[in-house]
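Notes to accompany the following structure.
Yeah, one chain of the complex is gone here, protein chain that is, but the others are all in their spots.
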Amino acid sequence: MVSPIYAIAIPLGAAFLLPLFEKAGKNAAKALVLAILAALTALPVSWLVVWIVNTPNLAGLLRVSPLAVDTGGFPAPISIRLAAGIGEALVMALVNLTAFLGITHMLVRSQAKPTGKTLVLLLTLVTGVNGLILTRDLFNIFVFLEITSISTYALIASNGSKRAYEAGFKYIIAGSIASSIYLVGVIYLYRLTGSLSLDHLPRSGGTAIALMLLTTALLLELKPFPANGWSLDVYQAADPGISAMVSAVGASGVLFVLYKLTPLLSPTHLRLIAGSGAVTFVFSQVIALRQTDVRRMLGYSSTAQIGLMLLVIGSGRGTIPTIVLLGLLLGNHMLSKAGLFWVTDLIDGNRTIASMSDSGSLPALARNKPLLVAMIGILLAALAGLPPFPSFWAKWHLVSALVPNGRWLLVAVVLGGSLMEAGYLFRWFTRFTKASEDPGDVHQERIPADVPVTTRPQTGTVSSRSGKEALARQAASTAAATQATTQTIPQVVRQAEQPVEISGSPVPTIIATLVLVFGGIAAAVGFLAPNQELILLVPLAVLLIGALLDTLRIPSKIQLLLGMLGIGVYSWLLLPSLGGIPLVFGLLFLVGGLLQMIALMQRKGHQPGLAVLVSTLLFSLGNLLFVQSRLGFFFSWELMSIVSYLLIVRGRAASGAALRYLMFSLGGAYSILVGLVLLPTGFAPHATSSLWAGILLGTGFLIKIGTVGLHIWLPGAYAEAEDEVSSLLSSVLSKAGLFMLFTTAGLFIQPLLRSVPGVTLAYLLGWLGALTALAGAFLAVFQEDIKYTLAYSSMGQMGYMLLSFALMTQLGWINSMYLAVTHLLFKTMLFVAIAGVVHRTGTRLMYRMGGLISRMPVSFFSVLIGIIALSGVPPLTGFGAKWMLYTALIEKGWYLQAGMAFFASAIAFLYLFRLIHTIFLGQLKDEHREIREAPLWYLVPQLIAIIGIMLVSMFPNLLIKPLEMAIAGYFPQTIAWQGSTLVSTLGYWNGNAVMYVTMGVFLVPLVWLLATRRKHNQKVRQFNIVYSAERPDRPQTTHYAYNFYAPYRSALGSFLTPWATRFWKRVLSVVRVVGSSTRRIYSGDGQTYALYVLLYAIVLMLLLRGGN
Amino acid sequence: MYENVMKSAERFKARPLGRDQKIGGMKQREDLLFMKVEQEQAVPFITWLKELGGFGHLVLFTAVDFIEQDIFQITYLLHSYEQHHDIVVLVEIDRQKAEMESIHHLWPHAATYQQELFEMFGITFPGSPRLYEDFALEGWQGPPPMRRDFDTKEYSEKTYFPRPGRVTHDPATYMKEQLYPGEAQTW
Amino acid sequence: MDNDSNNKEQLDEIRKQLTLANNDVREGEQAYFCDARPVVVEPYRGILERFANWARSESLWILGFGTGCGAIELRPLMTSRYDMYRFGIQPRPTPRQAGVFVIGGYASVKTMKRIVRSYEQMQGPKFVVGLGSCTINGGMYWDSYNTINRLDHYIPVDVYIAGCMPRPEALLAGFNALKAKIRAGECDGMNKYAQNFDWYKANQKQIIKHWEMPDYNW
Partner (left out) sequence: MKDIAMKALYTLISLFVILNYGLLLTGTMARVRAKVQGRIGQPVYQPYIDILKNNFLRTSIYHGVMFFLGPVFRLAGGLGTYLFIPVIFGSTIFSNFAFSGDLLLVMYFIFFGQLGMALGAGQSGHPYSPIGVSRGLAQMTAFELPFALAVISIASQYGTLSITGIVAAQQGGILNWVAFTNPLAMVAGMISFLGMSMDNPFSIVLAPQEIPIGPPTEMNAGFLGMLQTNRAIFNGAKLVLFMNLFFGGAGNLLVMVVKTFLLYFYVVFVGASFPRFRPDQSIRFFLGIPTLIGIAAVVLQMV
């Protein structure tokens, strides 16, 4: 094995010799630098390889004896010892790799190539960091600290701009203070113990203050909040390549030193470190939320990440060794952060990318360079801790280490901070997908002005004398106006389509991304393998294969066919092994998903990401069906969330909605994470556990269901996603939360209070379900946008499912699943039919449609069946659901909930009639006179769903009996069958007989009318109406559609206030205000910063005293 | 009030039809004043009445066809709410060149009156909105029907299929002869 | 029906005759309106038609459209003093459901346009009662430039009630006369209108300009 000394000697020597090489030729110097860094990367990797080959398991690997070199030939206390253990090797490999990539990046970019001086400084920096990692001597650490710091100042200032000099100067001041404190600490320690070797320092008391001085200095070097103002200008002022190095490489050395110190530190020290980390983490995130400059935002994010790692160091041992956790976080942070800095460097034509506010050219970028944007997405996902990237696993293990120790504050900090981080990172990401029209908030959806669509004059009567002229004049003016609009539109588009150039080569960034991806997959394999759950990685494999197909630009139809084939095979293999509730939901997810994919086949050409994301989503839903371990479940759940986010964000104006979806999903996921950790017996069906686990898990699932109060994401996500995707989301994905509720039902049946046995979590869920049903219905009534109507309708229907589930009776559960299945069918019909309508008419506003029954009869029929099934009117399936719901509710004694549910179902009539009337009935508009029926690919799933609905309506026991079997054994039997009559303790229902009677009573008047109105029954057209002996002027003014239920609105008044939206807005604004006001402590003044640094040190010391 | 209006009337060359003068053999109301004004001065005078004289309300706006003198007499009836006083502005315009300044800028609803006057009398008001649109007569194609040289009887007979056998009686004689023959003397 | 091409052409010819040109509808608006001609509908035969006529006569639904000053006489008819409901007469707000059209006095050209449109929208058999002298010969508006003189030149009239104004008693008498006529099967204005459609339409169009509607307002 190669001695670690070379890791310091080579770069240091090369740094001195570099000017000489430069004489030989610029390229020679560059080649030398790269070669050295490659070698430095290879060195620790070679150690790692040797160790891994020689040791059988992980535990052994951690105990491997470090590679130690005593310089000068003396033993340790006298000489300086360099030691490289597994941790050192890991961190060194990462540091050098990042440095290698970073320098490569700077060398291959087109402008501001690094000069020889910069290269020397960079090499020195790397030397310093390597030294920090390897050395075991405290004074030697000081030396390397100084080397690192000085090279950093120089690097920052090398930009040459005024701001850079200022930033560098502030850095020097703060760094000097920190160094001084460190030096004082070293001197004090030496005075107390007579040794500076880490391996020989006594682990006993008496050295607390000295160690505290060291710790404080190191903490200060790590830029803790609030003493970090001096460091932040760097990110904005310096060259992004250098920012990347400083952010990714510089800090890691110091961090590792702190880690090396931990064996010496007392719990108080550690608590202080953890506290400092936590404060830094959370406040940096809050401030980052308010940043308008992306690099500064990334800078805050770096600070926050360092804080998180401090927290890891300070919080002690967890389920896996700290060093592994640290390695995961550090690697993740370094590569993703450096990658992001490089990206901002690459696309920096006019600094548009770096600005959060003005980003008009980003969508163009997404169109022109989809791969680049995909890469940014991957880097952001890694940074935000989404699966399968390393920090995801680190987050899981960190939380599972914190929760059992009861460190709730730290848990809250970690999760809250992560949520905020994901928020601002993806807020930036959505800029790439942002269309010119983003509705932003769901309750203020913008209704575009109704532009005149005909060139016909609008006056009813025209005078005889000048009529013709007036007519001609009007026509001319309208035509001119139309022309003007058609002329302006391309201009607007052209303005938005600014070309975006990439300056330099993205190869280093790509390598970083790939390393992250493979590291993530390796971590996934590593963490999932112990539970034998590698099969959970199937969605990831699908994602990779799909991404490959996408890069090859395979047409979407073929991709979809492949996906359908894959899902078919998967279902074929998976479903027979399932039983009971998972089988029901398996059919729902997979077969329902297949049904949805048919509609997607309508897409022509290559739709980047569509097929792959849909397939991955369905596979990850499949994961939920059989997953056993908590980690595996959490992994699958998060994967599902992020994939569905990516699907939603594809929508034309979906960026705001998608971001809301992501935020709520992640919030829910974090709630689930804590809940899962609280489950003592691990994640298994029907595990019983503490109340809190139930509440937290329940909250997570309720967010996915879109319960009232937590539904803010729902309408936008369903409505703004692409039309066919909405159908998938609403009819398939929304059931995931429900399925998980079923799976963890045991959590919800314990009483909340011992004294009131009836009041369980399930009881609360019941009320929530009833409220959701009512709120969803009410919100749906007053929408002008058809997809918002359907989205809120989905929310209401999920409310019924939740209510039925919460009953915890046989009939309730049967009904919940019955609703889930039928909702899949009729929502497919509705959403896909509406997708067809929107596709043909080009608008989503209902009042702009009308009279389409004559043009799109099949879609009309499908919507008709859909709304009858949804509303619960016999004889279609909906009635079965209503019957079971009320029967079960009354049997259980939930009378008020039953009343509420009934009211909700009556309200549902309002929006359903509005839906079908304003689109299909009424007056046909001129511009729709020639449109055709929806495309065939849309009709096929509708027809399949209609057949399904009709079958279940005709023979309800086809569905109810299997459902009854699926939950057999959970509850006492309360229903019985008499032939095809379903008998409960309260009443009975014979779906078959109802169907026959209905058909009978329908046929009698039909035959009568057909017979008596056979002759002289004139079919008239749309304007042949009684119009007070006048004629309608235009279809637009004759179609009663806008603000359809105005009386209801005025009757209900303030009852309709969107309380939930208001609440979440308030939360958001509070966070923003905190961010803004916290940011004020950064005055931008070097003296103030120095004062902060000193004060910080003093406060830490005081806290230490207090701690003792 | 009266003096005030009269003072300004001199400026506009408006001539009052004297208060004591009996029009149609009857004494005028105290709170009603007739003013005759030249065509060029009419709109300035009305503007003054509206803006400074306090006559904010255009009550009526019509025309009379004096075919014998070959003029249209345009009548503006204004009312002041403060003074509880009416004023009638009479303007005579040439029947052959039936054109009058529009006052729709003073009262928007005057446009409707002008529309009607155009339709019924053929008086044009240049600049008045929707002047040439149909008002009451939808698609009327004959001459303006309220002009006295338009023979409505002839038009009606030509157009509306008169039912033959129509007899016209003088009501007084007819009543006397047919209905109350015995009481003829009491009339 | 066979697919013989000759036959088809003939059928097309017949169909063309059955559709109206609707020349008065504005450009591009033909699709809004039905273009079929009114057709003559043969009555039922024998006792069925007599029974139907009895039912029609006992259920007279008046179109609530007061076309002129005479409409004021319909109000007392509804209230307790005269109570027309006794005779199976009741008002109806839409022409689609009404069977009797009471032309309440003078009909100006402008009103006539609406009268014709509403009349055409009523479903047959439909009956028209001309109320007051004005509908008979123009009454006191006989020489007006804008009021029709004879209603029956524009729509078929079944019963005239003379007077200016006829009192509610006269109206009731008129309705009873109408009933008798209906029962006798003499009220076939609907078919008369269809048969002489072109004559009626020519008369109507002679006075009504700016039709802007199809020739027959279904």
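The letters A, B and C name the chains in turn, as written, and every chain counts its residues from 1.
Keep this in mind: a contact is a pair of C-beta atoms (placed from the backbone, for glycine too) under 8 Å apart; a residue touches a chain by one contact, two chains touch by 3 or more.
Small disclaimer: the values here were computed from a predicted structure and weren't measured.
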Margin query: Given the contact rule set out at the top, which of the displayed chains would the hidden chain touch in the full complex?
Written below: A, C
Margin query: Touching the hidden chain in the complete assembly: which of A:W883, A:Y938 or A:Y1089 does that?
Written below: A:W883
Note to self: Looking at the full complex, which residue from A:A7, A:V994 or A:A1097 touches the chain that isn't shown here?
What the structure shows: A:V994
Notebook entry, point to check: Looking at A:H917, A:K961 or A:K1065, which makes contact with the chain not pictured?
Noted result: A:H917
Margin query: Applying the definition given at the start, please give the residues of subunit A touching the unseen chain.
Written below: 851, 853-854, 864, 867-868, 871-874, 879, 882-883, 886-887, 890, 893, 895-896, 898-899, 902-903, 906-907, 909-910, 913-914, 916-917, 921-923, 981, 985-990, 993-994, 997-998, 1001-1002, 1004-1006, 1008-1009, 1012-1013, 1016-1020, 1022-1027, 1038-1041, 1044-1045, 1047-1048, 1050-1052
Note to self: Counting contacts across the full complex, list the positions on subunit C that touch the omitted chain.
What the structure shows: 41, 43, 52, 55-56, 58-59, 61, 79-80, 83, 85-86, 88, 90, 93-94, 96-97, 99, 123-125, 190, 218
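One rule holds for everything that comes next: only the chains that are shown with their structure count from here on.
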Notebook entry, point to check: Per the centroid of Cα atoms for each chain, what is the distance between subunit A and subunit C, given in Å?
Noted result: 69
Checklist line | Centroid distance [mean C-alpha coordinates] between subunit C and subunit B, Å | finding: 39
Note to self: How many angstrom lie between the centres of subunit A and subunit B, each centre taken as the mean Cα position?
What the structure shows: 77
Checklist line | Sites on subunit B at which at least two other chains make contact | finding: 134, 138-141
Next item on the list: Check each residue of subunit A and list the ones that touch at least two other chains.
Entry: 461-462, 464
Note to self: So in the complex, the part of subunit C that touches subunit A is made up of which residues?
What the structure shows: 26, 28-29, 31-34, 36, 39, 41, 65, 94-96, 113-115, 117-118, 121, 209-210, 212-213, 217-218
Check: So in the complex, which bits of subunit C are touching subunit B?
Finding: 109-110, 113, 136-138, 142-150, 153, 203, 206-210
Item checked: In the complex, subunit B residues that touch subunit C -> 134, 136-142, 145, 150, 152-153, 155-157, 159-163, 166
